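Just dropping this structure here.
Note that one protein chain is taken out, while the other chains of the complex remain in position.
Chain naming follows the written order as A and B, and within any one chain the residues start at number 1.
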Amino acid sequence: MTKAPNLREDVSPLLSVQDLKTYFRKEEGGSVKAVDGVSLHIRKKEILGVVGESGSGKSITAMSILRLFPSPPGYIAGGDILFENQSLLAKTQKEMRMIRGKDISMVFQEPMSSLNPVYTVGYQIRENIQLHQNVTKKEALDHAVDMLRLVGIASPEKRVHDYPFQMSGGMRQRVMVAMALSCQPKLLIADEPTTALDVTIQAQILRLILETREKVGSAIMLITHDLGVVAEVCERVVVMYSGKVLEVAYVNDLFNHPAHPYTQGLLQAIPRLDDTRDRLSIIPGSIPNPANLPEGCRFHPRCQYAEERCQTEQPPLVSPKPSQWVSCWRVVGEKGVDSDVIAATAVKAPLNV
Amino acid sequence: MANSTLVDTDTPELRESRPRFYELHRMKKKMVKDRLALYALIFLMLIFLSALLASIISPHDPTTGDIWNRLKPPSFAGGYSGHLLGTDQLGRDILSRLFYGGRVSLRIGFITVLFSSLVGIFFGLLAGYAGGKTDTIIMGLVDIQFAFPGMLVALVFVMVLGPSELHLIYALAFNGWMVFARMARSLVLTFRDGPLVEAAKAIGVKPLQVMIRHILPNIFAPLVTLFVLEVARIIGAEAMMSFLGYGIQPPSSSWGLMIGEGRAYFPMAWWLIVFPGIMIASTILALNIFSNWFTTAIDPLQKGQSG
Partner (left out) sequence: MATYLLKTLLKALVVVLGVSLLVFVLTRSIGNPVNTMLPLGASMAERARLTHQLGLDKPLLAQLGDYVVGVAQGNFGESWWQQESALTVALRPLPFTIELSGIAVVISLVFAIPLGILSALKPRSLLDKVASTSSMLGICVPNFWLGLILILIFSNLLHWFPTSGTGGWQYWVLPSVTLAVLPLGRITQIVRTAMLEQLRELYIVTARSKGLPEFWVVTRHALKNAGVQIVTMSGWELGRMIAGYTIAIEAVFGLPGIGSLIVDAIGQQDFPLIQAITFVIAICIVFLNILIDLSYPLFNPRVKFK
């Protein structure tokens, strides 16, 4: 079975998701396996990208970390999540509440509806501060103003009394980031933070997120379906598909030497300016229905390299070279890597992207 | 190369090719699953039948009473076997009066709402489709009338016109058209500017035709739900007015009137009041249950769900 990547002690990861399984019970019995054995890790101050199509399970993975998914019908069916070497799944709701907003924060996709329309942005930010820190209302409000300034909102002392509907989408997203950072979290999870914004604002928000790492020192888990965003901002990437991790690599490695056929397909599908083809290349077929998953490798129905083994057995996550993991029989076959060998490798310094 | 495609069995094209009554068939199946709605429907049909066949199934004449038999309790509580639910202060059989009273209450409920719905839907469609000044005027009227104290106005109506069944219907219908107008208008607005109508207009369908052929079928279902709810409300309102003495007048009977008349003999002759009240409450309840079920059953967003 897939084991979590093994790392040296002095670089133990900030967050380590180990073979996580999050399922959703169906009314008529059985479960939808939204996240089915996902492993990934994030180191301190690292920017990890999690890429996948809609339905790949990336959002649910994020929600599972903070245990925010609706439960019922969702439930953790297996695996563990370690944060600073403590199991998050073993914590009570009360303990989780102390972590949310303080050690781990989230930013969501829809800035238009992520903020409560009947409270000022100042109130919503200071609510977070007052919840986790022992400060007076005034101190919290001042801090909120500082946060607004941090995220680049002009005249923050005035805007702190604005309501969300008085702000544009880009501004609201900045407020969300301000709110998420207000208690200096160690990990910021950004779930498609720029998808609902236009391209110019996208760039601003991405830059903001990068600056975050500098100013606040948070690690960032950036969830997106946009490979362009990944290339611009992330250090390492996790590629997810249908509830599973298919590939993990440093950004350069992923873009230059993609190991998994799915990743290869994704990269080929990106149109290029110097393209002379008439038609765009696509990956044939569509993602499997989570209620009706294929046997064996989840990707095999669409894979041009699919063999018999792919149709019956799920490939484990193996490491063909340091800091790269792939879940594909082809890789196992080619490299001759034994499914149980997961190299205890030294972790290289993050590349300068 | 493996290439599996999942076949979607519920695409619009496939739906079109199914038999016409698939919707009804599906709803029938759903109803059998939601037992409560089924019971409600059965109950309503029974009420309807008993009202229709009142003259046949009533054991006694509801208007003539045997004074010597007055105020007899129900047969299961010590009365005579001839009067299952007892007799009233004039010796009339309660059960028979319930059947005939049901006839009156249902009739008034249905006719009143028929009036108010036709008027209301007409104005609502007009306001929604014409827009502009017409819309503002009509909706202004709706808003104003919504704020009227309805029961009060109905009472005054009846006082002024005289308490007959027809006047009662006028009085109750007067304050009932606004809900239909509002709903019809909002439904029209949802469709009027939508792609459905745009497409029809693009191929040259005339405005009136658009309204009737394309918009009306889509707004039919929610209006039916509202109709049923309004009938329930009017039955309650008629009961109250008859109870107060300003609705149906003796010697006819309606359930509300029976309660009003029986008050003087309460609480000793409890059956005078308990049974008519149960009838009113259960009829209104059944109508509400049915309309709730209907709303969820026709909702296309619920297709394919089993619960």
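Methods note: a contact is a pair of C-beta atoms (placed from the backbone, for glycine too) under 8 Å apart; a residue touches a chain by one contact, two chains touch by 3 or more.
Since the structure is predicted, the reported quantities are computational estimates derived from the model, not experimental observations.
> The chain left out touches which of the shown chains?
Contacts of the omitted chain with visible chains: A, B.
> Just name the one of B:157, B:180, B:227 or B:294 that touches the chain not displayed here.
B:157
> From the listed residues A:84, A:110 or A:142, report the one that touches the chain absent from this view.
A:110
> For the chain that got dropped from the picture, name the residues of chain B it touches.
143-145, 147-153, 155-157, 159-161, 232, 236, 239-240, 243-244, 246, 256, 259, 263, 266-267, 270, 273-274, 276-277, 280-281, 284-285, 288-289
> Would you write out the residues of chain A that touch the absent chain, in ascending order?
Touching the missing chain: residues 66, 68, 96-102, 105-106, 108, 110, 113-119, 127-128, 131-132, 163, 165-166, 176, 179.
We take it that only the chains that are shown with their structure count from here on.
> Approximately how many whole Å separate the CA-defined centres of chain A and chain B?
One centre to the other, that is 53 Å.
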